[in-house]
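Missing here: one protein chain of the complex. Every other protein chain is in place.
By written order: A, B and C. Residues from 1 in each chain.
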Amino acid sequence: MAETTAHAAVHHAPPQGFIRKYIFSIDHKVIGIQYTTLSLVAAFIGMVLSWAMRIHLAWPNAHIPILGWLSPNGAPGGVMTPEYYLSLMTMHGTIMAFFVLTAAPMAGYGNFMLPIQVGAADMAFPRLNMASFWVTFIGFLLACATFFIPDGPPLSGWTAYAPLSAVGSVAGPGQGWGQNLWGLSIALFCVASLLGSLNFIVTTLDLRTKGMKLSRMALSTWAWFINAWVSLLAFAVLLPTCLLLVLDRLAGTSFFIPGGLVFNDQLQPHSGGSPLLFQHLFWFFGHPEVYIIILPAFGIVSHIMPTFIRKPLVGGWKVITFAEIAVGTLSFVVWGHHMFVSGMSPYMAMVFSVPTLFITIPSVIAVLVWVFSLYGANIRFDTPLLYSLGFISLFITGGIGGFFLAQPSTDSYLHATSFVVGHFHFTMGLSAIFATFAGFYYWFPKMFGRMLNEKLGKLHFWLSFIGVYCVFITMQLTGMTGAVRRYSALVDDFMVPLLPAYRFMTIAALLLGAAQLIFLYNAIWSRFKGPKAPDNPWGATTLEWDTTSPPPFDNFGGRQLIVYHGPMQYDGEKSEMQTSPAPSIAGT
Amino acid sequence: MAGKIFAVLVVLVTLATAYCVIAHVWWMPIDISLHGPKIDQQLEETMWVAGLLFIAGQIVLAAFVFLYGGAKSRTKQIPGGAKYLVIFAFAIVGLEVLGLSVVGSKAWGAVYFEAPDPNSLHIDVQAGQFAYYFRYPGPDGTFGALHPELISEANQNYFGLDIDHDADAKDDIVTAEIAIPVNKPILLTLHSKDVGHSFDVRELRVQQDFVPGLVIPIHFTATQTGRFEIVCTQLCGLGHYNMKAYLNVLSQADYEEWLKKQAAMQ
Amino acid sequence: MDHSELAVAQDGAPVEVLRREHGVLMEVDPYRIDKKKLGMWIFIISDACTFAAFLFAYGYMRIGAPVWGTPFGLSSIVNGVVMTAVLLSSSLTMLAAVRAAQTDNKNSAKKWLGATMLLGAIFAALHLREWVRLIDEGWRLFYNPTGGAAQFGATFFSVTGLHLTHVVTGVIALAFVTRGYNQGRYDQGHVETAGLYWHFVDLVWMFVFPLMYLMNAH
Partner (left out) sequence: MKAGCKIAAMAAALMILAAVVLYSGRTVTAAADGQITGTIKLDGQAPHLKPIDMSKDPSCAKTGSGGPAAGESVVVGPNGGLANVVVYISQGLTGNEPIASQPVKIEQKGCQYVPHVVAINVGQHLSVLNDDKTAHNIHPEPKPGGGNIPWNKSQMEGSPAIDVTWSTPEVAIPVKCNIHPWMHAYIAVVKGPYGVSSNAGAFKLDNVPPGTYTLTAWHETYGTQTQTVTVAAGKPATADFSFKAK
């Protein structure tokens, strides 16, 4: 024992000094907290952007002095311009999809928890891990920098469809350096994600402690592991897509720009490129991306639920894990359902429609597992569980919309309507956010050694749950009228009558956003003033609860861990730690 | 207590959503195309299937949360375990999606796999930032060639026609709105002069992107007269929200009258 | 920098393979490989996707273009064949280096590593010569002097440029590995991992050469 601790110290001495300890740290726990904090900041920026958008949608000609003060260019005299609305929309999507939804549940919690859950002292490549955070950070700064350049942020949406995004500033405001910075920012994000995924995979495969067979891994670890594979392949394609886009913009190539384009009566010097090529490359990444966002959420919820329902999930680790693997695999063959009306061959539409519909089967299995695990349970309604239940409800609601959008015939009506916007906010947006909140409330004691205030947590949940449904069910259902997305004002005759509904959504969204201030207050206050957290406040079984809160530098204080069974050792009030040699109580 | 509140909330949300759908609070507009009813029917069927799954899912979730909130010393698994769940997913949902794929492909095929009627009225459509322009071939029935370098919006040469040298182009009728005769097959060729746009007429149940570099044909037959909006649904820049045009479905006589008036304005 | 070791438990009949990481016992996978090597494999998978996306873009452009530029005459093809031969032999020398490192023949390993680096540098030089010739002929990322599709330059320079970047990175990485190996900071595992990367770069060239050169010969 003495020898092993000495060994550990040689290879992994705790760093001294503030900078090595908290800034350029190679400790996976610090990096996890850095990622989580970055996401939290990004989430609040993204939310404020959505407020500004919603206010503009509801009162497009209103003079709002604070807007004019914040952005004299984008809202001269406090009246937001359409191009600034689109810029805010683009940055809302970019910041939320990449820097919040992709980063928080995977890179944030995954970095902190995955090595602990498998019983390792750190990630396989700690320096690479640090590099991936700082590359993400630079990417985030580049994305934010677009707000401070004269031309403003890009306005071509988070999907950045070419040729709008590729031809440069002839296509209007927001297509100058903002779009270049966007491309570079996302390229950096890709690099960081690739490094992160590599680290996750190697750590899971190579650094499991004795007895931690694959079948005994925590369900969150499983989800991160599967997700790392999906991101590894998907981001590897987005990276060249961004590079080619930047080449088109800066080096004069024509990958995505066809010939004969005329802007402002000027014939453009490009020829031979294909906008559809961009769409294929983007969506080859883009559709797996929504699963990259939701798979960690699956894992977090599956990990949290058994603790609070005090029983294993139906079907043990296998059913839910195989469902996740199926979702991850199928996600690579469905991208064309984003392109049903894009001029792709109608036969290809059929080819993409069928796997898209079939991907519902593993998703339904996952939902059935969660819902039917509640049967005969002994539910403890702590905030993490409430958020998990909220996740299930939102995911069902959002998933249902998928039936309509997976079929080319119905999609040809609903495409690009607010039905789609509501659908993806439910599935990849709010479901993932709810799972992220569940994870936050669940792991906060472990990450910071303090308990969150449970009353404020519950209040935050109730307001968020009601608010989300008020905003997004209305959004999804108004889409049935054909209400077009990405419009900065309602000028079409058929959209003007929707104004009251849009105003309702705006007010609900503002309240929903205000409810997040409760969360912010709770998190900050509890971080410093909350009651001290015990090692295992929830009565859980996985390895992260088998060490102090927060864990020591090498996670287990040089202790030799031996794992004897899977994570779901619950039956009513009883539970057994994974490291406990006692006989299994629940079979898994 | 929290569980009961949660259950009640979920049920309320479910009922409210179901009400909005059943009462058609927000619903599709009238359907004026020959192929449209197939799409509507597909949408209705999907709504039934998906709606039932939605209600069942939320209600079962609410019920379990409502029922199993109390502290018990022992827990129990659902009889039969995961086997029945997986079977259910494959059997019911699998059949459902298979059915939707098969039926849906018929609706899709009816619109997109059929060749346009050879007697269709052919109208050329060009989208640009941020307006549509339409072109009728004129008396000679032939469209003039397009010369992008000649496009001059200042001189209202939106298509880049070489009127001085091209006899085919001279009689082309360029309009800012489109009029079509009712009950006549229409063939549109869509091309964009700059970025991606879309041709979306809700009442026709037609939505098709303009892809720069491609000429995309779509065809349909309108069955009712009226004036309908054409809106752009593909993000095209700052004026995206304000990019629209009108589709006038007219009787044959009115259509001819309209076309004559437009020709006089060239 | 992390160290793993294999140990055999001496406690009786079923011999158990144990592995230590940070001094504690680790679970052993039947398929387990050293984490550096595993990391390199995973990187290779991801990098292969990146190359695949570039080549997909190339195929898409090529099929869509009515007139495609075919600038390569006999001399270029010969040059390409020589480049291919050089890169293939560098794989062989790399193999020899790995073999030597595995048998702890340090001097031999260093020699073979040096040969690999030299061949890599020759490859890069020949490649740049080809580029210079094309640029002299007027080919650019956005311009085709023969009047066909401008995408030839765009795809050729970006695909081969990406590959060239890999080769140059590889040579630099090999230099670092050789130095570290010479000083005893790196072991045979590092040499083997570097070898994996080198073979992958070679393998990619086996796709790039026929697709970018042979198909574009006139």
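Quick note on the criterion: a contact is a pair of C-beta atoms (placed from the backbone, for glycine too) under 8 Å apart; a residue touches a chain by one contact, two chains touch by 3 or more.
Given the structure is predicted, the values throughout are model-derived calculations rather than measurements.
> Over the full complex, note down every shown chain the hidden chain is touching.
A, B
> Considering the whole complex, which of B:58, B:175 or B:192 touches the chain not shown?
Result: among the candidates, B:175 touches the missing chain.
> Of the listed residues B:51, B:94, B:109 or B:239, which contacts the missing chain in the full complex?
Of the candidates B:51, B:94, B:109 or B:239, B:239 is in touch with the missing chain.
> Using the touch definition up top, pick the residue from A:32, A:46 or A:82 that touches the left-out chain.
Of the listed residues, the one touching the omitted chain is A:82.
> Which parts of subunit A face the unshown chain closely enough to count as touching?
Contacting residues on subunit A, toward the hidden partner: 60-61, 63, 76-77, 79-83, 169, 172-173, 264, 489, 491, 493.
> Taking the full complex into account, what residues of subunit B touch the chain not shown?
Considering the whole complex, subunit B reaches the absent chain at 128-132, 153-156, 158, 175-177, 237-239, 242-246, 265-266.
Keep this in mind: only the chains that are shown with their structure count from here on.
> Going by the average position of its CA atoms, which chain sits the greatest distance from subunit B?
C
> Measuring from CA centroids, which chain ends up nearest the centre of the complete protein set?
It is chain A that sits nearest the middle.
> Where the CA atoms of subunit A average out and where those of subunit B average out, how many Å apart are those spots?
Here subunit A and subunit B have centroids separated by 30 Å.
> Suppose each chain is reduced to the average of its Cα coordinates; what separation in Å results between subunit B and subunit C?
The mean C-alpha positions of subunit B and subunit C differ by 48 Å.
> Could you check subunit B for residues that touch two or more other chains and list them?
In subunit B, no residue touches two or more other chains.
> For subunit C, what residues touch not just one other chain but two or more?
Within subunit C, no residue contacts more than one other chain.
> Write out the stretch or stretches of subunit A touching subunit B in their complex.
81-83, 86, 155-157, 161, 163-164, 167, 171-174, 257-263, 265, 267, 273-276, 309-312, 314-316, 319, 341-343, 346-347, 349-350, 353-354, 357-358, 360-362, 364-365, 367-369, 371-372, 374-379, 381, 386, 389, 392-393, 396-397, 400-401, 403-404, 406-410, 412-413, 415-417, 458, 462, 465-466, 469, 473, 477-489, 491-494, 498, 501, 570-573
> Inside the complex, what are the residues of subunit A that reach subunit C?
Residues of subunit A touching subunit C: 3-8, 11-12, 119-122, 124-125, 127, 194, 197-199, 201-202, 205-213, 232-233, 235-237, 239-241, 243-244, 247, 251-255, 269-274, 277, 280-281, 284, 554, 556, 558-563.
> Can you list the subunit B residues touching subunit A in their complex?
For subunit B paired with subunit A, touching residues are 1-3, 5-6, 9-10, 13, 16-17, 20-21, 25-29, 38-39, 42-43, 46-47, 49-51, 53-54, 57-58, 60-61, 64-65, 68-78, 81-82, 85-86, 88-90, 93-94, 97-98, 100-101, 104-105, 107-109, 111-113, 128-129, 148-149, 151-154, 160, 193-196, 198, 200, 202, 205-209, 211-214, 216, 229, 231-242, 244.
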